[in-house]
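Each chain you see keeps its place in the complex, though not every chain is here.
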Amino acid sequence: MDYYYGPGRNHLFVPGPVNIPEPVIRAMNRNNEDYRSPAIPAMTKTLLEDVKKIFKTTSGIPFIIPTTGTGAWESALTNTLSPGDRTVSFVIGQFSLLWIDQQQRLGFNVDVVESDWGQGANLDILASKLAEDTAHTIKAVCIVHNETATGVTNNLAKVRKILDDYNHPALFLVDGVSSICALDFRMDEWGVDVALTGSQKALSLPTGMGIVCASPKAIEASKTAKSFRVFFDWKDYLKFYSLGTFWPYTPSIQLLYGLRAALDLLFEEGLENVFARHARLGKATRLAVEAWGLKNCTQKEEWFSDTVTAVVVPPYIDSAEIVRRGWKRYNLSLGLGLNKVAGKVFRIGHLGNLNELQLLGCLAGVEMILKDVGYPVKLGSGVAAACAYLQNNTPLIVSRV
Amino acid sequence: MDYYYGPGRNHLFVPGPVNIPEPVIRAMNRNNEDYRSPAIPAMTKTLLEDVKKIFKTTSGIPFIIPTTGTGAWESALTNTLSPGDRTVSFVIGQFSLLWIDQQQRLGFNVDVVESDWGQGANLDILASKLAEDTAHTIKAVCIVHNETATGVTNNLAKVRKILDDYNHPALFLVDGVSSICALDFRMDEWGVDVALTGSQKALSLPTGMGIVCASPKAIEASKTAKSFRVFFDWKDYLKFYSLGTFWPYTPSIQLLYGLRAALDLLFEEGLENVFARHARLGKATRLAVEAWGLKNCTQKEEWFSDTVTAVVVPPYIDSAEIVRRGWKRYNLSLGLGLNKVAGKVFRIGHLGNLNELQLLGCLAGVEMILKDVGYPVKLGSGVAAACAYLQNNTPLIVSRV
């Protein structure tokens, strides 16, 4: 049943799907159940309450949809907008590009703001567009919190400030797929109207849940939004919420129990500790990249991502070859460069249920691969730089103090 | 982690989600993997080939979509039809009703053909509609193969014959959610254009995969269909099929391995043996119902379903109380009556990975519950009737002969 089995564990460092904690794998190891019995609603109630915490919202309403991030995008858009509506959206890499493609195919009038891949969203242009838009033709500002293809984190507080500066009523829609549960995310404080993530990212579950959270303003917008939708329609969820049965159609029993376990682990570790762990691992990765003499695809520190690092390889190396060798020789799974940066970058995902020694094993592996493909890396250099930082900054494990 | 645990196993007899075989639970008990490594495409290739077998098609193209049956419906409709298109659709119970609701909300012009709940689709009316429609304004005939709410199986060969009789080019779209892998389904022979099922039904997996299969004619239709769609768009799948990477977005690694195991088990047993097993269990259930002196919700033998039986209770009994007691006292999960038949029927699901003694345990449980709620059942009567049939008709287990 295993395709291409290799001895020892697979070192999974793509930026999703990520490593699932053992207790979560255990929680999902179960038969189906009747989702109309009293048990599943009782559990769902706690899940919906607890899911709000990962968005840092008290007023938002979450929807746990049996879909992926792409479906979560579609849910956010079709419930709040009508065909022809104008959106402002930023291309900074492959995933923001795909979201824009979706917006266009769903019939919205997308005002695309481009940046070089490796830069963050151009917020100056946003500001000027909002300034000009006194008629409020812009119905939504759509932004990816963390662009998974380039390892760029956008500053959402700044986006909110710009919206406020111009007193603009546009909805603020955020893709938090590779950020939520890893980077601090403050839905209420930042006035985000729809935030979304996928289960296979920092929540460290299998793929299969798109989790979407809507502000009261977004819920209000959904009442008049004219985009066709049924599967993704919040209205059906809200109807079943009020009935207390919660599900308009069959959820995955296994993922519900998995989500329960995943949230329990995040809360046991403490969300702020989770963010600090990601910051630590991100920093250690960047120090290793620097020690190898390679460049981070992300051009400025303000955009550095603590969940994924895209590493630029010299022109004489094909980054896809690095990914191939990792898998073939060291059972290491790295992320490919996508689209504009295909062949030029490889990506190290460092999000989800991960710790220091896992990352160091990965970094050691990358060093050997770099040597394999002809880059004159000093073996041990990246690991040394990462260790120097980690040895100073890693706290004792909370439960073991 | 368990809500309302009871000793012993849960007897799961809702018509979905159904019991998962142990080897499938095992196959899914795994960490995430990079879905862009060579392993997942290699496996996906075999899955797409093998999935065709459960539809009995060689020319169809399957799509394994991370969604539920509701999403599979939406995929079937939005890829083949444009807003305003006329469809003919049959209400015979809650699920056919919901599909029609979806068709209407997606903007189609639905020509609804009603039947009493407990009857099959009125095909005479279909014939007259097709006869009148010389202008071919009907773009699709949409029908539920097996209505899960009432236990009614429609005759698809007859639908095809009517379409052929009038030489009508309408697409033939079929919901096979509670039939495929349990009842014989012949996509090519019946000229079905889109057939679909959900993983949590007779495939005996967790919820999370909508499996849709499109005929060449449906694929052709998808090229001009104007319904907005992105997540459900076949085009994206087809693009990745041609690239050999197969997935436009992240699939559930666990469900892929689960599907591999589920198909292996079905093929090991033999699809025809699987159908025979369902026929056997369906017949045994109906014999028990008769022995109890109760009525089958399904009004004629031609519509009897081998995957679910809806049992009509006397007017002085609330069928919901039967379901509640089953769960509270005997760890037995039965299906509620829905909508028009709420309180009037309870349902015994007998589909998926199930065998004779499991069913007999359930029937014995139903007898005790009937007595609990004041129905003067003769204890043992239904089990005796079912046993008499099963003892004569159950073959030796193939692998143990």
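Chains: A and B, in written order; residue numbering restarts at 1 for each.
In this section, a contact is a pair of C-beta atoms (placed from the backbone, for glycine too) under 8 Å apart; a residue touches a chain by one contact, two chains touch by 3 or more.
Predicted model only: the values in this text are computed from it and were never measured.
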Assembly size in copies, with 2 chains present: 4
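Here is the rule we go by: only the chains that are shown with their structure count from here on.
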Chain centre separation in whole Å, for subunit B relative to subunit A (CA means): 34
Subunit A residues touching subunit B - in the complex, by the definition given at the top: 1, 3-4, 10, 12, 14, 16-20, 25, 27-40, 42-43, 66-71, 73-74, 83, 101-102, 105-107, 198, 200, 206-208, 227-233, 248-255, 257, 260-261, 327, 333, 336
